[in-house]
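Left out: one protein chain. Kept in place: all the others.
The letters A, B, C and D name the chains in turn, as written, and every chain counts its residues from 1.
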Amino acid sequence: MLEVHDLTVRFGGITALDSVGFSVWSGEMVGLIGPNGAGKTTLFNCLTRRYDADAGEVRYEEENLLAVPPHAIAGLGIARTFQNLGLFGHMSVRDNILVGAHHTGGAGFLTAALWLPRVRREEARLRAEADSLLERLALTEVADHPAAGLPFGTLKRVELARALVGRPKLLLLDEPVNGLNSAEVEEFSGTLRALREEFDVTVVVVEHHMGFVMGICDRVVCLDFGRKIAEGPPAEVQRDPGVMRAYLGTAI
Amino acid sequence: ACGGREAAAPSTAASGSGSGECQGQQTTGITDTSIKLGGIYPLSGPASAYGDIPKGIKAYFDYINAEKNGIGGRKVEFVVRDDGYQPPKAVEEARRLVEQEQVFALFQTLGTPSTTATWDYTNQQKVPQVFVATGASKWGSDTAHPWTIGWQPNYISEARVYAQYLKQERPDAKVAVLYQNDDFGKDLLGGFKKAIEGSKITVAAEQSYEVSDPSVDPQMRNLAGSKADVLLNITTPKFGSQALAADAKNTSWNPLHIVNNVAASITVLKPVGFPNVQGVVSSTYYKDPNDPKWKDDPEMMLYYAKMKQYAPDADPTVPYHTFGWAVASSFHKAMEAAKCPTREGLRDAMRALQNVQVDMLLPGVTLNTAADDGFPIESMQLMKFQGERWELFGDVIDTRKEFGPLTN
Amino acid sequence: MSGPAEVTEKAARAAAPTRGRSLARVATARRQWIVMAVLLAVACYAPFQLVPFRVFQLTMVLVYAVALLGLNLLVGHAGQISLGHGAFFAVGAYGSAIMIDRWDTPHLATLPVAAAVAFALGLALGLPAMRLRGLYLALVTLAIAIFLVPLLKRFEAVTGGSMGLTLGKPVPPAWTGLAEDQWLYFLALAVTVVAFLLAHGLLRSRVGRALHAVRDNEAAAEVMGVRLSFYKTLAFAWSAMFAGAAGCVYTWVIGFVSPDSFALTLSITLLASIVVGGLGSFSGPLLGGLFMMFVPSISQDVNDAAPGVIFGLLIIAVMYVAPTGLAGLAGRMTRSITKILRKE
Amino acid sequence: MAGFLQEIVEGLGAGAIYASLALALVLIYQFTGIVNFAQGELAMFSAYIAWQFMAAGLPFWLALVLTLAVSFVGGMLIERVVIRPVEGAPELTVVIVTVGLFIFVNAAAGWIWSFLIKDFPNPFPGGAIEAGGLSLGYSTLGIMAVVGVVMGLLYLLFQHTKVGLGMRAVASNPSSARLVGIRVGWTLALGWGLAATVGAVSGILVAPLLFLEPNMMGGVLIYAFAAATLGGFDSPVGAVVGGLVVGVAETLAGAYVGFIGSDLKVGVPLVIILFILLLRPQGLFGRAAVERA
């Protein structure tokens, strides 16, 4: 589904990604790990066209992803969450989620201003979808609350809902369980698993929470200094000496 | 105060004070003992300098109210409103004065844009709009607005005075012109160009500026490049000073500097430094409070005394106050001349002024209007700056006599 | 554009009751409609009760409100600053004036054209807006407002130059039995209502959310599939269109356009008024229009020697009392009043 | 050729004026992150204060020093009294407060000193250096020197002092700045004080050239705004370079682009700025904001 070849990104003197290549099969859940500054978020930023690659190629469902304009990424079925939150602070939680469905809507300035029946129907449909997701992620209580000021963990769920409401095929999660306690992590794993089934979505997840990664991922890719140093089933990568040296440290 | 609609309906002489031939005419804002006037000036915003004019007017009215029992027994109430030199604001204030304050007449609106924005309204409402403070020529030449009339010499006439002077003094002058890019500048420049038609005088260079420009120095440099031998300075006060200063600073270009009346006030020249403005030529029609020549002039003495008494905060040497005094006394005369104490009476009196003497005007300058002549003042006298003051020279030039009536 | 205080306040407000929220929402929505209907009824009744001068003032309030509605769309909702909105207002005003002056176009027919011209200009100027942000965008809009004045003066043949154009006012059709002022008032009211309905539809839809998203977080908005350039440019264009429509009605009401009427002060006053009225709020433009109309005259009633002193102080004072604008203040007051009423 | 160079010299002279006020704008932006619309009016007010001192008989230099001191204190007072109550409110609210301040100060100056123009002594001698057909007025030279010195001082302040570091921290993240112990309130007040002082310098430089009156700085403010934008709002060097570019562009346009005419010449620098900004949206010397989601 997703093929990354020799992807390289540089910022001035820093090479954030150095000829990285790997593939993601449809339906898979891939973990992306690596030390801080290894280039994980940068990779996501490349996939969502926030950054331009200096070299390399990314194919997504046979399409050259690097030639797609940034705003069209969502339309291709790729959604993401942000490491340190990328919410719309003044908008309500529900509206935040509705923005996630932006690319599935069709209302333009004129039709919306005239509030045509078509727009009304679309609006009702989107709201229904958003509400069901709110329900699923236990966000109904805060649906009308502005995003700013909610607890961090809640906001992470809002981001997930926002990413899912557009019914993506590929979901990129950047540290989703960040700041959750272990019980919450466990609960989140369960929810994610269920949602994955239900939405039939392929997931790439960046996370430093090893318990979570090992528990949920089918495969793990490890980056270090922008280079891929290991790839394979979780248990194998976990034992990889390179990964241990660069990332996991001794005792976990 | 939102009264019922009928409050806005004009009262007529039937119910008011008029009788006889005045029967049926409008008497809103006037009684046997009072007359209410409204004026609109920029008290805020970029043109606020003109906000001094109503102080002179008020001083005059206060004086006649207190000591002369008003105009023919009617005490004058003068309501001043601020339009910030913005036409829509002027419309609002005009309507406020007419409909809410119920003034008898609008006595002065300042500036061509504000006056243009309001004159359709005042004429529709048949409210006299008297002696507007702008020199555009249309107040006098337009026949569709009989209720509006100007006062000061119009800009075209003023331009003619300078053209006339140049024809005598520098018959083959090359003239550089600095002008404000608005109706005032264009009227004067256009009038000047027309007046020099057929003579050897040519306009060698012209530069405009916007009131929002910080300075006219660049324009002055460009004009200096033309090496013209006359500089016609058509500016408002601040820019007038800047242009005079720039001319003084440039020692390699020494044209005859003619500064238009609007910027000829002593308050414009003084900051530039008197040594720098020697020999500058301009023209005027009312007495300069700084001119020692008028030191013993009874009207000027009265002016100084009454300003001190009724407007102690205002500086009587500022010519804007003198202007206000002069226009107020002109109104006094016109109102006295009115056959009926009604709006119609005032309107008709406005266009039937004959050799009306106003003491603050220069000797020889009188108010003259007729049915086909809507320009009260059409005479000016040239003056040259010498020492620390303007010296009048030559005769009073009656432009109507010299050039014939204005045609639009 | 966001201050922490504002966020906290909003959060606090919304945090209080959570249960039965959707019910409350429905109730609020219904109440809003009732309030609107009452307001509209009052607005229709007012001109028969007021002196023409007051009717004229209210008409101007509506004109300003429409312009501010446009500005609110751009600044309050899409988060882009314009220091030159007076230029779009002027374009609408002149568009209408020129059509009336040259071709004797019926007044009403000039409205769509004026709005369209302003829209097109907004679209053209929205293009640089795609790349520029914040202050840098503000400068470009400022430049437009500055440049417009000499430009209008230059093309004298069409625009009447610095003398401007004087025009007749729309004549009320006989069947209405209305006076000229009243007719103008109802025209302005109609335009206002339509403009508010259009803006309302826009804002409650996907488009409005996209604009808000752009305002709050451009990067995230783009990832959600919001095409920044498109939305920013169109926000500009629509905002200009409302301003243009307002300018057109202005021409009908004042009957005179001149370059001096649209100097930079107008643009700055518009921006100040919408901030005073309440950025991003529904009633902000109306409150801003009232402010723009009435506060300068109040200022000179207080101090006719230097009205600006009072006007400046009043602006500052309003911002103290209502940092998020009068709309926010009004909202807070209604809330506390209902709270008190409920307790009793 | 000499004519052309002369125009450039004149343009630099005008540009230095714009730069002087742009420096104050940049300074306050650095401290508080807002654009101060009242900056020009405060400068004008300072010039009046200096005028008043001189009218009371003080010599120029003493009046200058006193004015700078008064302006500094006045600036701090304004921050404390006028800006403090809206601290933390949305950015535009603060900007509109400065618009209110603009209107207030302008009207107050007119009220106190009237709208009639006043002359203001020029601290620099009148002559000019003549060389190779070029003439460079002492006054222009003096202004450039002052602007250069102010720019240098501001650069040192921003980049090489603890206060400068603290104030940049305040502008970028006030709540974090508080957490590391910076007295945010005082820093902001200091910023207003300094900006008012730099503004006072600007006003005193401008007043002899344009004549003192309440609307003196209106036009200058717009060009200063353009200069700061062009140079990048976070760089004093940029403000000066921006001011010079604007001044030269404006002068050359007025002198050589005849078909445009002096009425439309204002468009030339604006178009140039637009063009540069499209290439470099953060201004010539500005730092592009790095944003990471």
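In this text, a residue touches a chain if its C-beta (ideal position, glycine included) is under 8 Å from a C-beta of that chain, and two chains touch if they have at least 3 such contacts.
The criterion applied here is as follows: contacts and distances are computed from a predicted model.
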Per UniProt, the name of the complex member that is left out, chosen from "Amino acid/amide ABC transporter ATP-binding protein 2, HAAT family", "Peptide/nickel transport system permease protein", "Acyl-CoA dehydrogenase" or "Oxaloacetate decarboxylase beta chain": "Amino acid/amide ABC transporter ATP-binding protein 2, HAAT family"
Contact with the hidden chain (one of D:Gly88, D:Pro121, D:Gly164 or D:Gly261): D:Gly164
Touching residues (missing chain, whole complex) on chain A: 11, 14, 34-37, 41-42, 83-84, 149-154, 175, 178-186, 208-212, 214, 246-252
Footprint left on chain D by the chain that the document does not show: 156, 159-162, 164-166, 168-169, 172-173, 175-184, 234, 287, 289-292
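What we mean here is this: only the chains that are shown with their structure count from here on.
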Minimal step count in the chain contact network, chain A to chain B: 2
Distance-to-centre winner among chains (Cα means, whole assembly as reference): C
Chain A and chain C: spacing of chain centres that average the CA atoms, whole Å: 40
Whole-Å gap separating chain A and chain D, where each centre is the average of the chain's CA atoms: 47
Intercentroid distance (Cα basis), chain C paired with chain B, Å: 38
Residues of chain B whose C-beta touches two or more other chains: 44, 48, 181, 210, 212
Shared-contact residues (touching 2 or more other chains) in chain A: 50, 82, 86
Chain D partner contacts - residues on chain B that touch it in the complex: 44, 46, 48-49, 51-52, 181, 207-210, 212-215, 217-219, 221-222, 225, 237-238, 241-242, 245, 249, 267-268, 270-273, 315, 318
Chain C partner contacts - residues on chain A that touch it in the complex: 48, 50, 69-75, 79-80, 82, 86-92, 95, 98-100, 102-103, 105, 107-109, 112-115, 119, 122-123, 126, 141-146, 148-150, 162, 166
Partner chain A, residues of chain C touching it in the complex: 2, 6-8, 10-12, 14-15, 18, 21, 25, 197-199, 201-202, 204-210, 212-213, 215-217, 219-228, 234, 238, 280
